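Before we start, here is the structure in question, set down as C-alpha cells.
As you look at this complex, bear in mind that one protein chain is not there, while each of the others sits in place.
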Amino acid sequence: MMLTLLDELLLFSGATLLVALFIGRGLAAGWMVTILYGGQLLALLKMAVLGYGGGTIASSLSFEIMGQELSWRFDGLSWFFALITIGSALLSSWFSCGAWERSYIRQGGNIWLFHTAMALNVFTMLILLASGDLLSLFIGWELVSWAGFLLMVLAGGVATSAAMRYITYAMAGGMAIFGGLALIYTASGSLQLEAVTTAVEQMSGAKLWLLVILFGGGFGVKMGLMPFHLWQAPAYAETPGPGSAFLGAISSRMGLFAILLVLVKLFGIVNIESLKLPFTPIDARDLLAWIAVFTIILPTFTAMKQNDARHLLAWHGIGQGGYMLLGVVVADAMGGAGGLLHVFNHATYQAALFMAVTAVIYRTGTSDLNKLGGLVVRMPLSFVVLLIGIIGLAGLPPMNGFVSKWLVYRSLLNQGMPLLFLAAVIGTLGTILSVYKLIHNIFLGQLRVEHEHVSEAPWSMMIPMLILSAIIFVTGLLPGIPLEWVASALQTVGLPVPDHTLGGIESASGSLDMIWVIGVLFAGFGVGALVFYSAGRSKRVHQLDNYAGGHFLSADVRYQYSDNFYAGLMHLIGGWYRGSFLWLERSIRSLVEFLSLGMQGLYRRANAEFYLLTTALFVIAWVVI
Amino acid sequence: MSSIKQIPVVEAKRTNPLARVFDDLVRFCRSRSLFILHYCTGCGAIELPPAMTSRFDMERLGIQPMVSPRQADILLITGYVSIKTLKRVILTYEQMGSPKYVIGICSCTVNGGMYWQSYATAKKLDEYMPVDLYIAGCMPRPEAVIEGLQQLMDRIHAGEANSWEDYYRNYDYYLGNQQKLFGEDWQTPTDVISEAKHYDLLSNGTLGDHTRLLEQHQKPLEALEMRLGHEQKEPAK
Amino acid sequence: MSTNLVLTIALPLLGAFLLPVLMRSSVAIALWSGPAILVYGCWTVAELWLSGFAQPLSIAIGGFAPPLGINLYVDSLALLFAFAVQLLGLVFWPFTLDQESARRQSLMLLLVAASTGLALSGDLFNLYVFYELAAVATFGLASASGSGAAYVATLRYLILSGIGSVLTLFGIALIYSQTGTLNLAHLAQLAPAQLNNSLGLTAFLAILIGIGVKAELFPVNTWVPEIYATASTRLSAFLAGLLSKLALLIILRLLLLIFHQPEAAQVILILGILGVISGELAAWRAKEMKRMLAFSSIGQLGMIFIAMALPDGKGMLAVLALALHHLIIKSGLFMLAEDWGGALERLRGSAKASPLGAVLFVLFSLSLVGMPPLPGFWAKFVLITELAAQVEPLYLLGLTVFLLATVVEASYLFRIAATLYSNPAPDTLSEEIPKSKGLSLATASLFGAGMIAVALLIAPVGDGLQAIAAQAQDVDLYITTVSPAVSGGSQ
Partner (left out) sequence: MSATELLIELTLMPLVAFVVGMMMVLMMRRIAAKLQRRVGPPFFQPLYDIVKLHSKRTQVSHGLIHDIGIVMAMGGYIAAETLLPVPGMNGIAEKGGIITLLYLMMIPSLGLALGVGQCANPNGSIGIARALTAMLAYDIPLVIVVFGVAYAAGTTNLIDIIATQQAGGFETWGVTQMPLLAIAGLIAMHASLGKQPFEIYIAPAEIATGPMVEMGGKYLGGLFVMQCFQLYTTAVLYVSLFLGGGTTWFDFLLKSFLVLAIPMSIAYLFPRYRTEDLLRLMWKWPVMLGLIGIAFVI
C-alpha cells in the first residue's frame, strides 16, 4: 500500500506515542521523544504545500462501520493548527528534558506518564485535525478530551479535582455535540461534509438554532467560552510546567478548529447570521460575538486578581480565546485573518510565558506572586523571555500579538461595531494591567533574601524559551510569514483573505507595515539611548539604598508592593466580582446532589412491593381510562 | 552597564575652548534650575511657603520644591536638629545626587540657637555634613531666604559651590563626628567611600580611623550585579 | 443435532438434582460434573452455530407439533443468549469447596438450565416456568452468602418477585382466556385480531411489570442495590449481566411478536426514562463500589428500555448492542468490585497496588460512558441516531435524558478512577490497601480482552448484530418456522 504524506505524519506521531509508552522510563527518553517530535515537524513540513494555497492530502486509512464512512485528510486549516500543535509540543518537550525532568522526578513525579500523556495529546490532536467527516471529528474530539484529562490529572492533589471538574464539563460538551450529531444525521442521512452542507441549506430555522447552540456550546466548552470557562484556568495551571505550556498554547484551540469546521465551513456564517433571536434585534452571529467579548473581558479581569503566576496566565489564556472567536465570527477578511493569526501568536507567547514561570518555579520553588520579586538580577534571560511574552500577550508593538489584535480591531472598525471594539480594547487594557503585575511581582522590585543565591535557569530550559521569544519577535516584525498560512487556512473554510505583504496588511482604509513601525521604534530607542548614555556615567546602588522617607532599610524588612495591586481600581470594581458563575456551578452541583439523595431514598424504601402494586394499578387504570 | 564611553561633564583643566563654553553653560543651567528638598524639623518651615508662593515666587528664579532626595539639589534644613533627626538628615543628604548643596536655616542649625544647652540636639550642622550656606535668624524672613538662595546661585554659576566634594574628601572627619553622636556601629546604606572612588574624589582625608571602624561594623551592601551564571549556588528548593 | 440443543437445558437440570447425591458418593466427580456439563452446553451451541446456521428452527418437544405441543424456538438471537448463558455459567462457576458448595453448585446449574430455557423456549407458559425456576435458584444463591443482610435482601427480593410472578401469571391467564393458546407463534398470528385491545394491553403491562422485576424495570427494581451489594459478587455479575438481559429478551419477544400497541411502547419508554434518571442519579452519591455498579446497571437497563420502546422494532439493533455491551462491561466491573468492596475511600492508592485492575476499571468505565472507539460508543451511537429520528417529543426527551445521564455517569465513574490513582491516606499501611487479584482479576481481564476484541472487530460484529436483529424482527419468519402448516396465515 502506498503511504501518503499524512499517513507518514500519523505513523510518526503514533511511533512517538509508542516510544514514550514503552521506553519512557529512562532519562534519555525525553530527548528521544523530543527528537521524534522534530521528525513529526519535518513530516508536517513535507506537506507545506497545504500551508501555501491549499489542496488536501487524504490518508489512505478509512473505515466503514455500521454504514458510516470514516475518513481522514489534511487541508490548509488542519495544517495550520497541526503546525502550532507539533511546534508547541516539540518546544515544551524539549523544555521538559534534562534539568526539569530530574527535579520533577525528585519531587516524585511520574515522568514516563508525563511523556506518554504529551505524546498521546499530540497524536489525538492530529487525528482530530485530520478528521474528514463529522463522525471522525467526534471521535477525534472525544480522544482529545480524554487525552487532555490524562495530562491534567498527572500532578495529583489539586490537579485531580481540577481535572475532574474538566472532565464533567468536557463530557457535557461532548454529549451536546453527540446530540447535535444525531440530529444532523437524521436530517442529512449521512455524516459526510458535503451531505451536511446540503442538508443545512434546507433546514428549518429552529433546527439550525438548536444545532448552533449544541455545537457552539459543545465546542465552546473546550475553548472555555463564557458560561463554560470555569474549569480551564485551574486545570491548565495545575498541570506540570511544560504540560501547562503545551495545553495553554494549543489545547483549547481545538475548540476553535471545530467551530471553524462546523459553524463556519459547514453551516456558513451567512446562515448563522440569518438566525434571528426572537423579540431582539440580534442574530446568532451577534450572540457569538458578544459571548466572545465577554469571554475576553471577564476572565481577563479575573486574571488581574490572581496571586499565582500560573493561574494568572491560564486565565489570560481563556480571555485571549475570545479575540480569536471574535475575529472569526466577524468573518470579514481582516477579522478572520486576525482570529486565526491570533491562534498562532497566542500559542507562541503563552508557551513562552508558562515556560518562564516554570523556570522561576524551578529555581525558587514558588509561583506565588507575593513570595517573589527582584529576580531580574538573578534570572535576566528568563526576565527577557517573560517581557517579550507579556508584550505579545498585551498586544503591544513590536511583538506579534499586536498584529493579530490590530487586525481584529480593524475588522470591527470596518464593520462599524463600536461596542465590540470598545470591549475588545477594554480587554487589552486589562491585560496590560495584569501582565505588569505579573512581571513586577516576579522580576522587579525588591529581591528577597532567600533568593540571593538563585541563578539563571539551565540551558536545557533556556533554549526553547529563547527560540520562542525569537519567533514572537520575528513574526511580529514579519507578520507576512504566518499570514501566508492563515490565508490558505481561510480559503479552506471559505472566508475572504486580506491582501498582505511581508510587513503586514495592505488596505485602502489604512494599512500596517510592521517593518517600518518597528524600524522607527528601534531607531527611537537608539536616539533615546544616545541622549541617555551621553550624560554622566551612572552608579549602581544597592536596593536598600533607597528612599523610604528617611527610614533606614534593612534586608529583613520587606520593602515591596505586591499584594492587592491596583487597590484603587479594586475600590471601584472590586464589588463587581460576584463569582456568579461559581455560584451557578455550585447550585447545579447541589441540585444534582439533592436529586440523587432523593433517588437513593426511593431505593432505600423497604416497601418495594408497594411500588409494584401501585404501578400495576396505575397502568391498568391508565389502560382502562 | 556604562560600557559606553562618554565625556565626563565637569572636569578641571580643560584645554578645549568648546568644552569650556560647555562647562559654562552647564554651570549656568545648574545655577538657574534648583530643586529644593525641604527638611523642616522643628520650626522655620512656616517661612518657606510665602517664599514659594505668589508673594515672592521662587519659581521665577527656577527654584522649585521636590519630594525625594534623588531629585533634589538643595537640602534645606530648618530649625533645630535633634540627634534622632540628624540620622535621617544624613541619610537624606547621602542619597542626594551631587552636585548638592546644604542650606541651614535658623540659628539652631548654626549653633544650636535656643537649644544650645540641650543634650538631645546637634549644635553645629557643619560638623556632620558640609554646609554651603547658613541663613541665620529666628526665624529668617522669606526675603532673607531668597537672598541666600540668590547668593548660592551666584556661587554655583561661579563654580565655587563645591562643598559636596568636601564630604567625600574629608569623609573620615564627618564620619568621626557622626560616630561620636550615634555610636561606633553607625552606618548608612550609602557606600560613601566607593562613591568617592567613583567620582575620583578619594583623598587622604577620606579614609582614616573612623572609616576603618566603619568597615568593621559595616554590613556589606554592594549593588546586586546582574548575574548570567547558570550554576546554582544552592540546590534549588 | 438440533435435539442436542434440548440437552443444554436438560443436562444442567438433571445435574442440578443429582449433584447433591453425587456429592455424597464422590466429591471429585461431583466437582467436575458441573463444569463438564456447561462445557458440553457451550460446545453444542457453538457447534450448531458454526455448522452454517442460517434459518431459525423450531424444536417440538416430544414430537407434538405446536401449537398443541411445546416447542423451542431457535434463532440466532436465542442461540446467542443460550451460548452466553452456558459460557457465563462456566465463568461464574462457584469453585469454592465447602459444605455449602454442593448446594450452591446445584443451584447454579439450575439457574443455567432455567436461563437457557428462557432464551430458547417458544411458549409463554414454559417461559413462565423457567422464569420461576430461575427465580428460585436466584433466591437460594443470593442468600447463600449467609450474612444477615443477605437474608433480609433476599426476603425482600423473594416477596417482590413473588408478586411479580403472580402478576405475570395474571397476564398470561388473560391472554389465554382471550386466545386459548400460549404458543408464541400462534399468538403472533392471533394477536392483531384478538389482542389488539385494552385487555391485551392490560395483559402485556401485567407481564411487563411482573417480568420487569428481573429486568430491573423502574420502579420494581428496588431489590437491585440490596441484592447486588450483599450477594456474592459472581452472582451479582451473573444477575446484572445475564438474567436481566434474559428478562429483557422475553419482553422484547412479546413486544415484537404480539403487542404492537403504541401505548405499550410508551409505557416502556416512560419507565425506561425514569429508570435512567433514578439509577444514574442514585449512583452519583453511592459510597460503595458494588452499590454504585448496581445503580448504574439500573440506569443502563433503563437505556435499553428506551431503545426497546422505539416503534416497530427500530431499536432492535440498539437493544442488542447495548445489552451485550452491558453484559460484558458490567460483569467485568463486578468482578473488579469483588476485591474492591467497602467504602470508596478505602480504595485510595489501589492503582499502585494492582495496576492491571485499575487500568481495566478505567477501560470499562470509558467504554461505559461511550468513548470512541470502544464498543460502548457504537452502541450509544446506534441508539441516539434512532432516537433523534423520532418526531414525538417523548423520544427527544429520552434522548436528552440519555445524554445528561451519560455526563453524570462519567463524573461518578471517574471519581472512583481518581480515587484509585490518588495517593493513599498517610496513615494507611500498604497491606491495608485492597488489591484486586487472583481469579476475579483474571475473569475481569477476560472480559476486558473480550471488550478490546470487539472494539477491534467492530465492523464485522456490527454487521453480525444487524443480521441477528433483522432475523429477530421478522415475525412471519417466526410463524412459518414454528408451524409451516399455517404459513398461509389462514386460522
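Should a chain be cited, it is by its letter among A, B and C, assigned in written order, with residues numbered from 1 in that chain.
Everything that follows uses one rule, which is that contacts are C-beta pairs under 8 Å (C-beta built on N, C-alpha and C of every residue); 3 or more make two chains touch, one makes a residue touch a chain.
Fair warning: this is a prediction, and the values are worked out from it, not measured in the lab.
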{"item": "Among the chains presented, those that the missing one touches", "value": "A, B"}
{"item": "Per the touch definition above, residue among A:252, A:446, A:475 or A:492 touching the missing chain", "value": "A:446"}
{"item": "Among B:21, B:46, B:67 or B:83, residue touching the chain not depicted", "value": "B:67"}
{"item": "Among A:396, A:502 or A:597, the residue in touch with the chain that has been omitted", "value": "A:396"}
{"item": "Candidates B:33, B:111 or B:150 - the one touching the absent chain", "value": "B:33"}
{"item": "Residue in contact with the excluded chain [from A:58, A:213 or A:432]", "value": "A:432"}
{"item": "Selected residue (touches chain absent from view) among B:97, B:159 or B:205", "value": "B:97"}
{"item": "Residue ranges of subunit A at the interface with the undisplayed chain", "value": "374, 376-377, 380, 383, 387, 391, 395-397, 402, 406, 409-410, 413, 416, 418, 421-422, 425-426, 429-430, 432-433, 436, 439-440, 443-447, 508-513, 516-517, 520-529, 531-532, 535-541, 543, 545-549, 559-561, 565-569, 571-573"}
{"item": "Touch list for subunit B against the chain that is not drawn", "value": "1, 9-10, 25-26, 28-30, 32-33, 53-54, 57, 59-60, 62, 66-71, 73, 95-100, 195, 199, 223-224, 226"}
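Following the convention adopted for this analysis, only the chains that are shown with their structure count from here on.
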{"item": "Chain centre separation in whole Å, for subunit C relative to subunit A (CA means)", "value": "45"}
{"item": "Intercentroid distance (Cα basis), subunit B paired with subunit A, Å", "value": "55"}
{"item": "Between subunit C and subunit B, distance of the C-alpha-averaged centres to the nearest whole Å", "value": "96"}
{"item": "Subunit A: positions in contact with at least two other chains", "value": "none"}
{"item": "Where subunit C touches two or more other chains, by residue", "value": "none"}
{"item": "Complex contacts: residues of subunit B adjacent to subunit A", "value": "1-2, 4, 6-9, 68-70, 87-89, 91-92, 95, 188-191, 195, 198, 221-234, 236-237"}
{"item": "In the complex, subunit A residues that touch subunit B", "value": "103, 362-365, 374, 376-378, 380-381, 447, 453-459, 462, 533-547, 550-553"}
{"item": "Residue numbers on subunit C that touch subunit A, as the complex places them", "value": "156, 159-160, 163-164, 167, 198, 201-202, 205-206, 209, 213, 219-220, 222-225, 263, 267, 277-279, 281-286, 295, 366, 369-373, 377-378, 380-382, 384-385, 387-389, 399-400, 403-404, 406-408, 410-411, 414-415, 418, 421-423, 458-459, 462-463, 466"}
